[in-house]
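Heads up, one of the protein chains got dropped from this complex, but the rest are sitting where they should.
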Amino acid sequence: MSALPMTAPLSDADDFASERPGRRALRRLLRRKGAVFGLVVMGLFVGLAILAPLIAPYDPIAQNWTSVRKAPSIAHWFGTDEVGRDILARIIYGARASLLAGVISVMIAVAFGVPLGLCAGFAGGTIDMLLSRLTDAMLACPFLILAIALAAFLGPSLGNVMIAVGITTTPIFVRLTRGQVMAVKVDDYVEAARVIGNPPWRVALVHILPNILPALMVQATLSVALAIIAEASLSFLGLGQQPPNPSWGSMLNVAQRFLVNAPWMAVWPGLAIFLTVLSFNLIGDGLRDALDPHQH
Amino acid sequence: MRGSVLDSMLTFVTRRLLQLIPTLFFVSVMIFSLQQLLPGDPATTMAGEEHDPAVIEQIRQQYHLNQPLPLQYAYWLRGVLSGDFGESMRLKQKVLDLMLEKLPVTIQLAVMAIIIAFGIGITAGVVSAVKKDTAFDYAANMFALWGISTPNFWLGILLIFLFSVELGWLPASGYVRLTEDWRASLASTIMPAFVLGNSIAAILMRHTRSAMLQALGSDYVRTARAKGLLERTVILKHAMRNALTPVITLGALELGTLLSGAVLTEQIFTIPGFGKLIVDAVFNRDYAVVQGVVLVTATAYILLNLTADILYIMVNPRLRS
Partner (left out) sequence: MRLPRLAATAAVVALTATAAYAQSTLRIGLAEDPDVLDPSLARTYVGRIVFASICDKLFDIDEKLNVVPQLALGYELAPDGKAVTIKLRPGVKFHDGEPFDAEAAKFSIDRHLTITGSFRKPEIAAVDHVEVVDPLTIRLILKYPFSPLIAQLTDRAGMMVSPKAATTAGDKFGLHPVCAGPYKFVERVQQDRIVVEKFQDYWDKDNVHIDRIVYLPIVDPTVRLASLKSGGLDLIERVLATDIKDVRADPKLKLTTALELGYQGLTMNINRGDRGKEALGISPKVRQALDLAIDREALNQVVFNGEFVPGNQWISPENPYYQANFPVPKRDVSRAKALLKEAGVNGRLSVDFMVPKGPETQAPAEVIQAMAADVGIDMKIRVTEFATSLQQAEAGNYQAFMLAWSGRTDPDGNLYVFNACNAPQNYGGYCNKEVDALMDQARVLSDPVQRKAVYEKLTKILLDEGSILYLYHRRILIAHTARLHGYQQMPDGLLRVIGLTLE
């Protein structure tokens, strides 16, 4: 990934130099149709997740043994599942699990990855060498295997899946941060800050971090998309959200057995995952274009 | 290339190859420790239905499971350095033999996946660059993004349902060797390859798009247009040729990522490749198999990364410093 210093010359001729960089980026973001679509869809799902208790037509874990695997109808808009629970309610509450899984995993990855990357980038020498080799090692292992092993070790639960996915996503942020630090370290303003006598942590926080923020934001958004899919994959293997609580991945796990008899069980969770992940990808792409002045 | 450039390339490559050693060491220690942390052990897992403690103890002795962990790791390392990756406790076959058996399968799948990824990614990227900011751009973007936005196990199940059960065109599972019957082999691998390739098509598309945009705005192309050449020729012959080289190097990189995606896909489609081998081994606590497969996979991934970086530098003279 290329560095995106905010100090690069503007290329939009019609922009006023006095406009704040953040607002400029936002405006450029909103110009891209894909990103807008993504923001709208994401907003929709976040809304569903937050307002779940108010919107959901039924209790998502209430079983109804007389309406097992019923097709979509007026009573159940999305149909019912293998023990008679309302699928629409489970999709709405499932948004909580899946979105939380995506966001918290990435937050863990950022919380560990960025400081480690700053460390490696700044310290150089042996620390850098050790951290870099460790990061390379983690990135070289097939991600899903690491996640499966971690989740199996921690025990099956949604929380542990978040930790497992968070840990396996950390190296990406370590590498990204380190790369950005290396690129920006030699810039004049940073040199100046150090020469004045600022301690390294201050230089890192005040001078370097704001400048690598755009790249981090882009990667974070894209990583949330991947984390949601990772949660679905791990739940598919039985390692994630425990029954009876819903998550889209675990719903797919069950649904695949009923593809012929009750296809609606599979359609809605699959669609939900697809739309959510797509929206995060679109937002990420949009952010990348909006924040990189070299690209239109 | 001039002498000094060749020298710096050699230094670069040598340095990266040397870095391989500590990295692989970390990989093996990491996976070894992780497996030991997993609850349950191979002896009990293998004992299955009848759990005679005496038999379980015998198994433990046979595979050094009672030894202290560093010693067990040392046994394994010594074996690897002399070419012996140990034995699968469950299948009683040499890990090396198992890997050699499965490697061609996964390679076939990976190559087919890359070809499909290139097909989708490059087409979508070129279209969206040429028709920038139109509905085509938007559609191509969505089409390529579709691949990474759907969980691949999910796409796999839907494809099986459509093409095997409903239409009956393709087999639902199983694998036929390329050497046995190439037509059946393709039929059995086309769906999983599509699922895998689809997921990286988006990445290829993005880079093709930006590379194409750069190429289309370059002096070289402006000259070609000024000369009055057909737009189609400009795109196909001049812009694409320059745009594609960085994309190809990216493809080499993504080949490594495919191995991770193959894990679930091989499970769904019952393709006896590396992915299926390692998932089963993790769940059965077949330590030696997991160690061996992860080591080989990691090595391949790092070497592919290195190749991609070399190609990238060769193509982009600016980065040679």
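Per-chain residue numbering starts at 1, and chain names A and B are given in the order in which the chains are listed.
The criterion applied here is as follows: a contact is a pair of C-beta atoms (placed from the backbone, for glycine too) under 8 Å apart; a residue touches a chain by one contact, two chains touch by 3 or more.
Nothing here was measured: the structure is a model prediction, and the numbers come from that model.
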* Determine which one of B:P39, B:G83 or B:G228 touches the chain that has been left out. => B:P39
* Absent-chain contact - pick from B:I157, B:I200 or B:A224 -> B:I157
* Asked: Of B:V13, B:L91 or B:I107, which sits in contact with the chain we cannot see?
  -> B:L91
* To do: Can you list, in ascending order, the subunit A residues touching the missing chain?
  => 63, 65, 68, 82-84, 152, 155-156, 238-239, 242-244, 254, 256-261
* Provide the residue numbers of subunit B that touch the chain removed from this figure. => 38-41, 44-55, 58-59, 62, 90-93, 98, 101, 157, 160-161, 164-165, 168, 171-175, 267-270, 272, 276-277, 280, 283-285
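In this text, only the chains that are shown with their structure count from here on.
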* Asked: If you average the Cα atoms of subunit A and of subunit B to get two centres, how far apart are those centres in Å?
  -> 22
* Structure fact -> So, in the complex, the side of subunit A touching subunit B is made of residues 33-34, 129, 133-134, 136-146, 148-150, 152-153, 225, 229, 232-233, 236-237, 249, 252, 256, 259-260, 266, 270, 273-274, 277-278, 281-282, 285, 295-296
* In their complex, what parts of subunit B are in touch with subunit A? -> 19, 22-24, 26-27, 30-31, 34-35, 37-39, 132, 138, 141-142, 145-146, 148-151, 153-154, 157-158, 161, 165, 202, 206, 210, 213, 259-261, 263-264, 275, 278-279, 282, 290, 294, 297-299, 301-302
